[in-house]
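Can you read through this structure? Questions will come right after.
Yeah, one chain of the complex is gone here, protein chain that is, but the others are all in their spots.
Our next item is chain A:
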């Protein structure tokens, strides 16, 4: 596989077999792993429902997370209470793990609002401009540092920031600038790059001639590549990088080597630029299948557990479909009123102009 390093960290093979690694081990319990399986199954169900909602005209667009569940669940489950996430527009499974009300994520793609969910302090706004959020994450991390929330003896007093970005973003100026700023100020930020092999149609080889994780060294902080479809390895490497950042040891870069099983968005047609054989090969590395196999072999889950989980996912899917009806559209009045924090006389004039225009319809009615 192009771009895959022989140093890639893997703790669970695609066949569902645990393997040892010299530097990393999964610190959680089998119970934790069962929880991760549940997270991934629910995230996939949410994603399936959202894709279907787009097909039914309920959403304008949907960017599926299909295939990347382990990268997102493994990293999100390594977050602690004060940590803050700066996502792209595809971190649905991270949002779910943090407890963001998922119908609110749909609001952005339905066109009800521009993404203003509860918990915005913890799980920041989705970012459409590729890579912009990496600078925001770095600035926020500098702020944590100035606030003395790094390197304290009690780990509960510490915090860090995760900047999610993709392989395409690695070509953006902002992303490279964020690496420079993070390194220069030793900011507590971890760049978590999901290399899902494609930026819409463009393969990773167009963005980078070397494996992405090797770039980190040039910026002066450690970079590692992890099997992004292995939730154990993702969790272990995330825990390591996150702890370093919280302890004041500075930024780190994780390249989660994964695959976008679906389209870039519901407007995309992957058959134009990638072979079915390739997608099939990656299907053999599915993150949910391998963890299920492992837990089954361990005796941690059985048919009864899995069918109960399946039923739970179906109910969850139904609740997501139903939640669409609860979303409300932002009004033009709110649009006028929320441009500025402080009153703007000039804009207030336009707001009244529009209100007067609307009023002409009421008079005629």
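The rule we apply is simple: contacts are C-beta pairs under 8 Å (C-beta built on N, C-alpha and C of every residue); 3 or more make two chains touch, one makes a residue touch a chain; residues count from 1.
In this text, contacts and distances are computed from a predicted model.
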| item | value |
| --- | --- |
| Protein that the absent chain corresponds to, by UniProt name, given "Cytoplasmic chaperone TorD family protein", "1-acyl-sn-glycerol-3-phosphate acyltransferase", "3-oxoacid CoA-transferase subunit A" or "Alpha-ketoacid dehydrogenase subunit beta" | "Alpha-ketoacid dehydrogenase subunit beta" |
| Residue among A:21, A:38, A:136 or A:351 touching the omitted chain | A:136 |
| Candidates A:89, A:109, A:164 or A:181 - the one touching the absent chain | A:181 |
| Of A:273, A:340 or A:354, the residue in touch with the unshown chain | A:340 |
| Positions on chain A contacted by the hidden chain, ascending | 86, 113-116, 120, 124-125, 129, 132, 134-144, 146-147, 173-174, 177-178, 180-181, 184, 330, 334-335, 338-342, 344-347 |
